[in-house]
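Only one protein chain is missing from this complex, and each of the others stays in its spot.
Here is chain A:
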Amino acid sequence: MTRLPRTALFLACLILPLLLMLRPAPLAAQDASPLQDVLQTVQEQVASPSRAQVGTVLDALQAADAPGTPDFLTRWAAREVYERPEDGLFFYAAEGAGRDLTLIDIDTGAEAGTTTTRDVNQIRVNAGVRREIEAALVSFELLAPDPARRSAALASIARSPEPDQIPALEAALAVETDAAIATRMARLLDLLNARFASDSATRVAAIDGLSGDISTEARRALNQILSTRSEFATEIPEGTNVARIRVVGEDIDLIAAYERLSDAGLAQDRPGRNAIRDALRANVVDGEVAGIPVHRLHTDEMRREAYRALEEAGTVAPLVTTADMEAAVAQQVFFDAYLEPDSAVTDAARAALDSTRATISAWQFLGITLDALSLASIFFLAAIGLAITFGVMRVINMAHGEFIMMGAYTGYVVQTLIPDYTVSLVVALPLAFAVTFAAGVAMERLVIRHLYTRPLETLLATFGISIALQQLAKNIFGTQARPLTAPDWLAGAIRFNDIVSISTLRVGIFVMAILFLLLLLFILNRTRLGLEVRAVTQNPGMAASMGINPDRINMLTFGLGSGIAGVAGVAIGMYAQVTSEMGAQYIVQSFMTVVVGGVGSVFGTLAGAGLIGALQKGIEWFNPANTLAAQTYMVLFIILFIQFRPKGIVALKGRAAGD
């Protein structure tokens, strides 16, 4: 076997904890003979290892596959195994005080008495043997009967690929029976071959095997092959694998190009503006530089003139003009060269990377779409309660955001009382609804009822309530953010591949948004309450004369809208953090969602949320680093949008429009 570097030992350390966790059930362990027995069959070779003989030991261990073998191999290589001369048994040992040693049984891990270093032989493994052992360790794991151990070994190879792992992988792939693991092995082998194989044909074949692969590791490997360095020469040397030639003035700045020449000592240093100034400063004589008074040196032209005068006197290095630079640079070719000398390999890698581009864009688009959907569902959740109160009742409720906050704090309080996250979530959702429903009804009865004829003042009065509630929350819960933890089954993420993944929580919020939409449509269109709500919305006077009590309907509608805000608050609290200001962050966006969507329509709100979510993510795609810019442009878009559709996407028509 070839040489294994020290990293393999590190690798082994990475694998081991995994293996200990994945150790097969005790039943399987009993089937295999204990490690000590196996070792005793090759006692001599273990006790005095040599390169020629170590293969026998490894074969024996491989054949027996006793539990603890990898651990033993690691310790053996690390000179931590001791032989007791009396009976030839092997032990691990823990060092005590002085020369005392506590022997540890290899199989059970139990203490097997104390002794001194004089009474046992430490088995000294030389460097050559150690490499053999370490190589064996990798292939040992790759050939292990337990598929989980083989997968773990592959994962650790993928984490830190080394050229020396190629033979072990090839051997393992030849005998692998599990189809999934075999695929993974073949791909890893491609990855390793693409980077480390010795002959060009194997590498090109391996790279071709990676084409179309959109995983991060494959792309990273390909990009590594394609890494370049910037160079220049009078003529491109024979055998250079040129990535591209840089044209001075287009691909590379003239000054930058010249400075690279002067850095390399091929051209005289160019005195920049600062250098000219410093040179002049150093040559001031009696308030003059080369006959020019200092106070006149406040323009670049005068300074250059003074510098030329100094140059003629020979006191300073000559000025480098643009023509000088052009002449110097023209003699050189500036180019980027691949670190990889073989152009066949780099061409293949370039082609392989290019082949993935379209697929990656498609996946990225899918990722953006998912993000936008998720954001839209959050906007929808935040806005849907508002769509009821604002849309159906034409009441501006600036405290809507605070109802969201109240819901989130309800969730937090429930979670402090009930430790099980799933149960507490189940309790918190209806409780949040109840709390905010009550708050909404109280607010409607006490304040809003009196202001139905003065909508602008409703806006202000509810704003008063909003700042009071916000400050109250701050007084009760403090200013720092409170955690609202999602249950474990919502905490993970759903991964499609290395490019697209979405957290389960976002999916949960999406599902919740859909449930709310259906529930609300059902209530408004299929229940008595919904019928009465629509009647009161369209014509309160007529509804009242039909025996509907508008007061009661208004109260219930407002309570419903507020209650939904509370439930949304629990969801948003899990997604973001619970603070007293969390509601205020959503209020403006929520209003815009409702206005853009079209007041008085649930589908309108859905469309509005979808539009705003898609827009924000879409703009973010063009400028990923800057979410603020995305929000700014989104708001600008909305302002313009309302110019063209003042009534929103879904505009009510006829009498229901209420103009």
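Simple rule for what comes next: contacts are C-beta pairs under 8 Å (C-beta built on N, C-alpha and C of every residue); 3 or more make two chains touch, one makes a residue touch a chain; residues count from 1.
Everything that follows uses one rule, which is that contacts and distances are computed from a predicted model.
The chain that is not shown carries the UniProt protein name "Urea ABC transporter permease subunit UrtC", picked from "Phosphoenolpyruvate synthase", "Urea ABC transporter permease subunit UrtC", "Fumarate reductase/succinate dehydrogenase flavoprotein subunit" or "Cytochrome C oxidase subunit I". Remark: the omitted chain is touched by one listed residue; of A:Ile465, A:Val500, A:Val578 or A:Val650 this is A:Ile465. Among A:Arg159, A:Arg220, A:Arg244 or A:Lys474, the one in contact with the hidden chain is A:Lys474. Check A:Pro430, A:Pro455 or A:Gly492 against the missing chain and you find that the one touching it is A:Pro455.
Chain A residues in contact with the hidden partner, per the touch definition given at the top, are 273, 277, 280-281, 284, 289, 294-295, 297-300, 303, 394, 396, 398, 447, 450-451, 454-457, 459-461, 463-472, 474-475, 584, 588, 591-592, 595, 626, 628-629, 631-632, 635-636, 638-640, 642-644, 646.
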